[in-house]
Each structure stands twice: as C-alpha cells, then as structure tokens.
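There's a structure below that I have some questions on.
One chain of protein is taken out of this complex; the other chains stay put.
To keep things simple, chains are lettered A, B, C, D and E as they appear, and every chain counts its residues starting from 1.
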Amino acid sequence: MEVELIFKISLVIVMFAISLGIAAYATYGERKFAAWFQDRMGPSNAGPWGLLQPLADGGKMFFKEDFIPAASEKFLFILAPCIAMLTALMTSAVIPWTTDVVVMGQILSVQVADLDIGILYVLGFVSIGVYGIMIGGWSSNNKYSLMGAVRASSQMISYELAMGLSLLAIIIMTGSLGLREIVDGQTGSFLGFLPNWNVFKQPLGFLLFLICAFAETNRAPFDLPECETELVGGYHTEYSSMKLGFFLFAEYINMFISSAVIATVYFGGYHFPYLNRMISDPNMLAAAGFAVFFAKIFFFIFLYMWVRWTLPRFRYDQLMHLGWKTLIPIAVLNLLLTGAVMILKDYI
Amino acid sequence: MTEVLKHVSIDYYIYLSTILFCIGVMGVLIRRNAIIVLMCVELMLNSVNLLFAAFSAYRGDANGQLFVFFIMVVAAAEVAVGLAILVMMYRNTKSVDVSLLDKLKH
Amino acid sequence: MVAIIILAFFGVILLFAGIFDMRKSIMPIGVLAILMALVFTLQDIDGLFNDYTNMFLFDTFARAFTVVCLVSTLLIFLLGGEFLKDDIHHKGDKYALMLFALCGAITMLSAQNLLMIFLGIEILSIPLYILAGSQKDDMHSNEAGMKYFLMGAFATGILLFGMAMIYGATGQIQLSAIWTNVIADSYNHNLMNVGIIMLIVAFCFKISAAPFHFWSPDVYDGTPTLFTSFMATVVKTAAFATFFKLFLTCFTEIGGQWTTIIAVIAALSMVLANVTAIYQRSFKRMMAYSSISHAGYLLLALISLNFKEGQSAILLYLAAYSMATIAAFTVFTMIQQQTGRSDFEVFNGLGKRKRLLAVTMTIAMLSLAGIPLTAGFFGKYYLFSIAIHQYMPLVIIAILNSAISIYYYFRVIVAMWFKESEHHAISLETSPIYSMVAIVTSMAIIVIGILPSIVIELFW
Amino acid sequence: MSEILTYILGGISIATALLVVFSKNPVHSVLYLILTFFSIAGQYILLNAQFLFIVQVIVYSGAIMVLFLFVLMLLNLNKDTEPQKENMFKLMGVVAGGLLLVSIVGMLKGIGHINLPENPDSQIGMVKNLGLVLFSDYVVPFELSSILFLSGMVGAVLIGKKESTDIN
Amino acid sequence: MQSLTNRSKIVSNKKMTFSESIYLVAILKGMFITIQHFFKKKVTLDYPKMKKPVVANYRGQHILKRDDQGAERCTACGLCAVACPAEAITMVAAERKKGEENLYREEKYASMYEINMLRCIFCGLCEEACPKEAIFLTDMIVSPDQQRDKFIYGKDILVEKMEKRYDTSKRQKHLLEK
Partner (left out) sequence: MGIILLLLPLLFSLFLFGIKGKTAKTIALLGSLITLGFNLFLLSIWKQNEAYDFYENYTWIHDLGINFCIGVDGLTMVMLLLTNILTPIIILSSFNNIEKPYQNSFYALILLMQFGLNGVFMSLDGILFYMFWEITLIPIWFICAIWGGENRIKVTLKFFIYTFFGSLFMLLGLIYLYLHTPDHSFHYDALYAAQLDGPGMLFVYGSFFLAFAIKMPIFPFHTWQPDTYTTSPTQGTMLLSGIMLKMGIYGVMRWMMPMTPEAWAHVGHWFVILAIIGIVYASLIAIRQHNIKRLFAYSSIAHVGMIGAGLFTLQADAWQGATIQMLAHGINIVGLFYVADIIEKRLKTNDLKVMGGIAKVAPKLAVLFMVIMLGSVAVPLTNGFPGEFLLLKGIFSYHPIAGAIAGTSIILCAVYMLRVYQLSMFGETNDLTKNFEDVSTLEFTVLCILAIMVLVLGFYPNLIFEISATSVSNILMHSIAQ
C-alpha cells in the first residue's frame, strides 16, 4: 500500500514535470519546425541549436510587466489562465503510460488512476477546459477577447459531439471505457501483417478524432479563438506575462495530452509489435513501452505542427459547417457501421 | 468509497437536496433575468438528481441512477430549446427581463 | 408502441419533406401517419413489445386516450393545411413537432413507471414550447413561448422532486410496485406526503388547474391558434389522463390524504376560471379560462377514487371537450385569419353570413356548457355521478359553475346570432377543409351527445 | 475522511447556490452554478456513482453551463443590463422560498424509518452495471429520448434561425 | 476586358467532384509539399554570425576616398548629385583656406556631404559620374538602425579613415575594364 501510494504520488509529480517539459519544448519545437517547414533555420542563438530558447522565453515571460486592464473582472482575469492550466494538467490522470512495473516486489501500474469511466474522464475534462478560455475572454472586457471566447465555446461544444461519437465506435469495439483495456486490446496483429491497432480498424474514426482533437486544442486550422489576424490574439489579447504564458502552456499541454490519447486509443499506446517478445524483464519492457509511447506522442505533436504550417485557417461558418454537417453525420455513420460489424461478427 | 454510506445518514442528503431545491425555487421567484431563472430551474433539477442518486446508492438500486441519467438527458434538451427561445426573445425585445412578458395581459 | 414508432418515423419523413420543399405533400403525409397510427392503435398488436411491460404497456386505458389524442391531432392537422399555408420555411418542422409531441403523449399514457411519465411529459412539452413561440416575429408568440417554457421547466423541477420523494419513500419507480408498497404500508410516510404534494402541484401546473393556472391564458392567447388548439386538446388529454392514472394506480389506498387538496384545487379552478372568463375580451383567453375550468371539473374524477368508472368518465369528458374545442377553434381560426382580430365582436352576425360556421360554433359552445344532446352533457354527467358519493359540496360548486359558464359561452352565440355584423364588407371565405372539419366535429359532438356509450364501449 | 468531505461539499454547494441566486452579475451566477455542479459531482463520487459523476461533468459542466455562458456572452449581458426586481418582490420571493423550505422540512421532520438494505450493492454506480440495465430494461426510454432530442434539435433550429426575410 | 498580359487565368467555378470536395487528397498533397520543404536545405543564414558571400561588383555603402596623402578627393563639383536618380546626395561646397592643403586635394571641397541611405538605390551612377574618383560603392552593408535620421550619412561616416583605408582596387579594376 505504502509503496503504491508513494509510487502514484511520484508518478503524478513526474507526469506533471514531463507534461510541463514537453509543453516547454513543444514551443521550441513549434518554432524550429515552423522554420524548417518554411526553409528557415529557426531559433539557434540560445544555447546549442537554440535549445535553451524555452528557458529564455520563460524567463522573459516572468519578467515582463504583468498588466491587468482596469475595466476587467480582476479575480476572474487571474483565475482564467489557472483554470486553463489546471484542466490541461488534470486530463493526463487516466492515461496509461506504460506496462506495469515491478518496484520492490510489487506490481504497479503506471497510470495515475484507472477509473471505471476512463475515456469519459478525458472527454469531461476536455470540455471543462473551455472555461479557462471563456472566462479569460469575458473578464478581459475587450471585444476581441469576448469574440474569441464565444468562438472557443461554440467550437468546443460543436466538435465534442463528433469526438464523442468517434470514440463511441472504439468503445463498442473494445467493450470498455478504461484506457488500459483499450490499450491492451491492441496487442497482436491485424490481418496478419498490420499491428492490431485501432487505427486500422477505425480509419474513419481516427480521422474524425484527429480533426476534432485539432479543434478541441484550438490548433490551426481551427485556431479561430485566438487568430491573430482577425482577433489580435482572441481571448488572450489582454494577457501578458506569465498569465499569457499559462494560456500558451495549457495549449501545448493539451496538444501533448491529445497526442497521448490518440496514441493510446488508435495507435496501441505503449505497444509495439514484437516488443514484448524481445524484452522479458518487466521494468525494461516498461521502459521500452514508455519510449515507444512517447515516440508516438512526439509523432503526433509533430503532426500538429506539420498541419499548422500546411493548412490555412477555416472561416467561422466553414468551421461550423464542417463540424455539424460533415463530421457528425460521418461519425454517426461510422458508429452504425461499427455496430453492424460487431453484430455480424457475433453471427459469423 | 462506500464509507460515506456507513457514516452519513440518508437524512443528510434529503435535507441537502431540499435546501438546494428551495434555493432554486427562490431563485426562480426573485430573479428577473430569464437566463438566471432557467439556471435556477437547473439547480432544482440537480438537487433532484442528487436526491435520486443518494437514494439509489443507499438502496443499492440502479433505477435511481438511471433516472438521474434521463433527467440529465432531458435537461440538456430543455436547455437547448430554452436558450433558443430566449435568444429569439432577445432579438425582439433586446432584453431578457421576464417581467417584460406582460404584453398579453393588456 | 407501434403507434409511437409510426409517428416518430413519419415525423422524420416530414422533416425531410420540409427540407426538400414538398410543401404540398406535408399535410397529407401527416394525416396518413395519424391514420396509420390510429389503425395500429385500434388493432391490438402490441404483444410484440411484451418484453418491456415494466416500462410501457399499451393497455386499453392507453389505447383509449391515444385514440382521443390521435383524432384531435388529425383534425388539427387538417386545419393546419390552411393555417400554415403561408409558412414557407417551417411547415414540415411544425407538423413533425406535433407528431413528436404526440409520441410524448402516447408515452405518458402508456407509461408504467415514473420515469416514462416524466419522459413522456418532456417529449410532449418540448415541441410545444417551440410551437408556442414559433411565430418568431410576433412578440406575443415569443412571450407565450417563453412563459410556457419557464413554467413548464419549473413544473418539471417540482414533478421530479415529487418523484424523487416517492422513490425515496418506496424505493420503487414502477407504478405497480409503488402500489404494492402502499398497500403493504411499507413506505416512509413523510417522504411520501411530500412526494404526493409535489406531484399534485406539478400536474396541476401541467393541466393548468388553479392556483397554478396563471400562465395558461397568456400562453393560449399568444400561441398561434393552431397550436393553441393542440395544447388545449391533446396536451390536456394526455396530461390529465396521466395524472389520473398515476394517482389512482398508486395512491388510491391513501386517498384520504390527498383528495382534500385536489378538492380545494378543483373548486378554486372552477370558481376562479369561470368568474374570470366572464371578463375576458379575447376569445382565446376566454377559451383558456374555459380550459382551466374544465380542468377543475375533470379533477372530480380523481376525487372519486374509482379507477374503473373514472376512466370512462374522463375519456368521455376529454373526448367531448376536445371535439368541442377543436370545433370552436376551427371557426375561430378561420375568422381570425381573415379579420386578424380575436375579440368577441368578430363573431357578430356570423349567423347570417356563414350558417355552417355559426352552427358549428353554437354546437361547440353548447357542448362546452354541458347542454344535453351534446357531448359535453354526458361528460359532465359522468363526472358528477362518480364524484357525488365522495364530495357532494364540490359537485354543487361544479354545478353552480356550469351555470356561470353559460354566461360566457353564450356570449359567442349571442354575438353570432343576435348581433348585427359591423363589417359586412369582409366576406368570409370558407375553405372546404375547414367546412369538413366543422361538420365532422359538430357531428361528433352530437353523436357522442346522443350515444355516449359508443366512445366508452369502443374500449371497455 | 470522506464524511467530512461530504459535509464540506454540501456546504459549498449550498453557499454557491445562494450566490447563484444573489449575485448581481449574471456571469458570476453562471460561474457559481458551475461550482455548485462540481460540488454535486463530488458528492456523486463519494456515493460511488462514477457514471453519474462523469455525466454530470460532461453534460452539466461541460455542455449546459458552457451554453449558458455562451448565450450570456453572445447577448453581452452583465451587471449593468441586469434587471432587478424591487426589493419588495425580492423579499417576497425569499419569504416564499423560505416558507417552502420550512414546510417541506416540516413535513419531513423526523423522517421515520426508511427501508434501507444493510449492505447495499456498492457497485451499482459503475458504468458497466448501469450500461447493462440501461440497454436491457431501459431500452425503451433510451430510444424515446432520441425523439426528445430530435424535437429539441429541430425546435432549436426552427426558433433560433434567422429567416432570410428578416434581413429587411 | 482584355487582359494586358495573357498570364491571367480564367477562374473556374466548376463543381468539385466528390473526391475533391472532401479535400483529403488536397490536404495530403499540401502536407507532402510542406514536408518536402522540411527536409530541404535551409535558405536562410545565421546572419550576423554567418554572411552570404557577395559578388565582385557588389554595390554597398558608399565611401569618399582620400588620396594617398590623406587629402579628400572630392571637389564638390556636384556631378554625383546630378547623376543620382534617387536624389539621395546633397552637398555644400567651400573654398579651401590656407593651411588646409593637406586636408583637401583641390581648392574647392565639400564642407558637407550627405547621402540618404534610405533613398539611395545603390545604382552606382554617382561612382561613374565622379570625375575625381572620389566616391565609390563598397561591399559594406548599410547597417540597420531604428531612426530614420540615422540613415542620412554625413562625411563622418562616408569619408575614408586613413588608419583603415578601404581597398577599392577590385572595383576599380572592374570599372577600368569597362
């Protein structure tokens, strides 16, 4: 019991640290990759290859003047970035990071909480995340911010539906909401030559989920709430200093978590073909799984950036059109197909 | 998790829900902003939900929790419709004041 | 259940018909849907759904009131063809919403537990909130929608609180199980009392009985007339029948505890509504108060604590009331559409200009007033005769009120026959559908008025 | 431990509920209501009703309240535009609500014996359990709620959509 | 309207096929393009640390030459100002006083000589116009600054420092070749 508790607490701390670290380096990565996609060099001055850039940025954030507009709702103005950060960090609680490890003779699962409701928890906290943006936008008392907030909320609500529907297909297939079960259902091979990842069984669902994940994290091409060209930064127009930093951090953490969820749900999480046959030691296997998992996560973070620098931003009506008239019907169709296949499988 | 059931009496939940329900009713009565009135109705529904959930947990009977589930389902639909009506009203009157709803009396 | 499936299915079809701009065919499709539902309601094929009887039982009770609702809706649909002919965008939607509301009504009527009752009420109410406010550019309609919605939501809250208390008291949501608990006296009395009172309040909101009636005149007045007639008939029928069923299935044994409350509510509804109705200047408001007073009369059936006789009584009463209300609204809709007014003066001289309409309206008013040889008489007769055992003074109050009600019902008749028309210039055109509905309803009123047993013997 | 938590959550929910009613600024009301909902969600967890907890979070906090906030922001309502009832009416409302409370509590006073089982099944609030019941016994209401949603959707569109003719 | 060039394309509003309308192919194409750029050689330089090599006849910041004795060559004839298409050059002429022979080569010199670097287009016409071979364009880059008036270079910047003479022979050679 003791060991487990300590392990869980340290896991929480480690995961927080990793989340923050990844978020920090994602900002660096974003700039670097942006440069590379645009045939540029990217940050290179701070440290070797500019690797210390996030630290410099952080320092700058800290030391900039902290400005609170006079007509704002002060308390909420401060609360908003905190909510954004908090919800972003809390989402990672149900993600299984790797296989069980053995510490002092005890088998421990590397997952903060294996809740019964599993993936619904993710959905729930993602949907709460919007409050940070909304409150921030509203309390700034700035029309651009308000518009950003309004856009954010409508966008989040709209895309949550399709997201939930596409996840439902997975839930039907797996028969469980627990992320651990979903991951562990993806071992083995599919059709003989492919790894048994959900993405191959649910390509359409994956695509839908991916699009929705972009929208939920307010990433391009769905970054309407904060689009600089139209709204001068949207909900965080009035923010400066570390409060702005929190908003930006939250976005990157969200990106990290959603990549983790995508990897977990569709790409077999910490599984990789033949990995568990090659490594027998559980702790080594866990380490390898961890690495595999993070490799997948990094790929998706990279994908986020890749897409950002490829696709232009949607117009607001296009966004809604896509969400309601395209994604949701397709998601329903996907769900129906999945259900039909599941039923047919029982008969065959 | 179940230690609550052993240490806390069901009466506590009954009274808590009743108080919340009455606060909701009070809100419906004293507020003029239609949105707040609607929110207070939601508060009422939530107190009912809590009551159902508590009874359900104490009895170990799933019916109550499913009832709550359906209440939530209905509440969602109701809010959507209600807010649509509200926005429509706002378009015409530029206000959400319930006490302006007296045109028909004349 | 089959009826619900058919109605829901056709509702969706109507939505598509609306999208693809098949405005001409919307009304026929709706009518077809209801006719099919009627056929399947009268045929007993619900054995298919026997697995779900703990939720849902389409017994004769449900079937009987479903038929009343369906027939009312059918007539309203026929009127709608004319009423909504200028509605380019949403005709299909409105028809579909009425069908969905009808599904809710049937759900309520055939519900076997509290959850289904709740769900039915909501499925019935939500489309109606919208229909009430469906005339978007009209302030009155907006107001009606808003008021109806707020009141409905509030009442839902109270209803649920009551249900929660009942659940707490008995641990059951199944009507039959609650009944068993009540019989065995194995329930918590305090919770039960709160629950019953809350349920009474909530249902009185829904059937608009005094003192929870204050919303209904405004709502009736502001709602587009077609939907007012839907509210006044289908909603009333379903809500009241459910109220009756819930209370007389579960709480008959402890009737002594709540019939007094119901009696007070009934007396209040009758007195307040009838007296207020006299002072109304708008026909629709008058009809609203009339509907409140009829709710008062109907409550007599609950007091009787007699399920078997009570169900026949309210069936007959509601059928009579629905027919008369639809007949009245048919005539009124036609006049209102062409004159744009809703006061009593529009009826002036109608007897000379449009005999058929005037006669229909007269029959409707006579029926609502409860004059013999119209359906309303036997409705009242049944109610009085089952309640007379229990609450004689209440029946006397009811009788006094029937006499008062003559005054305002006859205002319409007086205006039509005895007053000279102010505007001869406006020539009223009667569309054949309106005439048809008028004839059908007045025939129905008279036939039921002469042979009430055909309604009852259809089911029992 | 958890009983204290229960009481704390109860206190929070009552306090925030009162703040919902008495806040002058509608946005604050919404935010307080969100807090109330969260505290109720917390109670669900303590009652081991995990499914309800997450549905509460997703539906109420995540969808319904966002919708409220969204509408408030869309209509740009704040303290200045907030209609206030006269104090007299407010007082009457408070008194009425108080009376309701007193009368209900009075009726409940000394809630007698409630037939509760000794060891209730603590697993009933789990998703799996509820799901099984939902899709066996409750499949009819489940299907019927689709009609509810459909009509709600159609209605919201019907009401909320601006007609093309409205422009003039 | 007839287009002046025939490069303009006719906008086509043709209905998209289904596969086009879901944009998936287009998106993938786009992503392929971007990823190609990702791995391309970067076109930018780490500028202050690394500089791009310039061509031999690169025309950068001007310089006013002195002769080997250190006297300014410019006689303020004004031909450069006349030749300048951007009218970037202004000057004020002055008489050489006694004892200034070591400073100015001829009797007349420019007491003020300014080039507005924001106007200058670095065409090199001043260089060609100069009869005294006093003004040259070098391969120096005009350094950036934050205020506009800092870009009006006076003699203090333009005139060659004797301790740090600038070799213009490469350009001269080139000029001579021409």
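Here is the rule we use: a residue touches a chain if its C-beta (ideal position, glycine included) is under 8 Å from a C-beta of that chain, and two chains touch if they have at least 3 such contacts.
This is a predicted model, so every value here is computed, not measured.
Chemist: List the neighbours, among the chains on screen, of the chain that has been left out.
Modeler: Contacts of the unshown chain, counting the full complex: C.
Chemist: Just one of C:Thr41, C:Thr333, C:Thr360 or C:Ser402 touches the chain that is missing; which is it?
Modeler: Considering all chains, including the one not shown, the answer is C:Ser402.
Chemist: Hey, which of C:Phe243, C:Phe384 or C:Tyr434 is the one touching the hidden chain?
Modeler: Residue touching the chain left out of view: C:Phe384.
Chemist: Touching the missing chain, which residues of subunit C?
Modeler: 312, 352, 366, 371-373, 377-378, 381-382, 384-385, 388-389, 392, 395-396, 399-400, 402-404, 406-407, 410, 414, 417-419, 451-453, 456-457
Criterion: only the chains that are shown with their structure count from here on.
Chemist: Quick check on the contact network: minimum steps from subunit A to subunit C?
Modeler: 2
Chemist: By number of C-beta pairs in contact, which chain pair leads?
Modeler: Result of the pairwise contact count: B-D comes out on top.
Chemist: Which chain maximises the distance between its CA centroid and that of subunit E?
Modeler: C
Chemist: Could you give the separation in Å between the centres of subunit A and subunit E, each centre being the mean of its C-alpha atoms?
Modeler: 50
Chemist: Taking each chain's centre as its mean C-alpha position, how far apart are subunit B and subunit D in Å?
Modeler: Their C-alpha centroids are separated by 5 Å.
Chemist: Two or more other chains in contact with one residue: find those residues in subunit A.
Modeler: Residues of subunit A never touch two or more of the other chains.
Chemist: Give the residues of subunit B that touch two or more other chains, as numbers and ranges in rising order.
Modeler: Correct list: 10, 14, 21, 24-25, 38, 59, 61, 63, 66, 70, 74, 77-78, 81, 84-86, 88, 98.
Chemist: If we use the touch criterion from the header, which chain pairs count as touching?
Modeler: Touch list across chains, by label: A-D, A-E, B-C, B-D, C-D.
Chemist: Would you mind writing out the residues of subunit D in touch with subunit A in their complex?
Modeler: 27, 31, 34, 50-51, 53-55, 57-58, 61-63, 66-67, 69-70, 73-74, 76, 126-128
Chemist: Would you mind writing out the residues of subunit C in touch with subunit B in their complex?
Modeler: Residues 114-115, 118-119, 122, 126, 129-130, 133, 136-137, 139-140, 142-147, 149-150, 153-154, 156-158, 160-161, 163-165, 167-168, 171-173, 191, 217-218, 221-222 of subunit C touch subunit B in their complex.
Chemist: Under the touch definition given earlier, write down the residues of subunit A that touch subunit D in their complex.
Modeler: These residues of subunit A touch subunit D: 73, 76, 115-117, 120-121, 123-128, 130-131, 134-135, 137-138, 146, 149-150, 153-154, 156-157, 160, 177.
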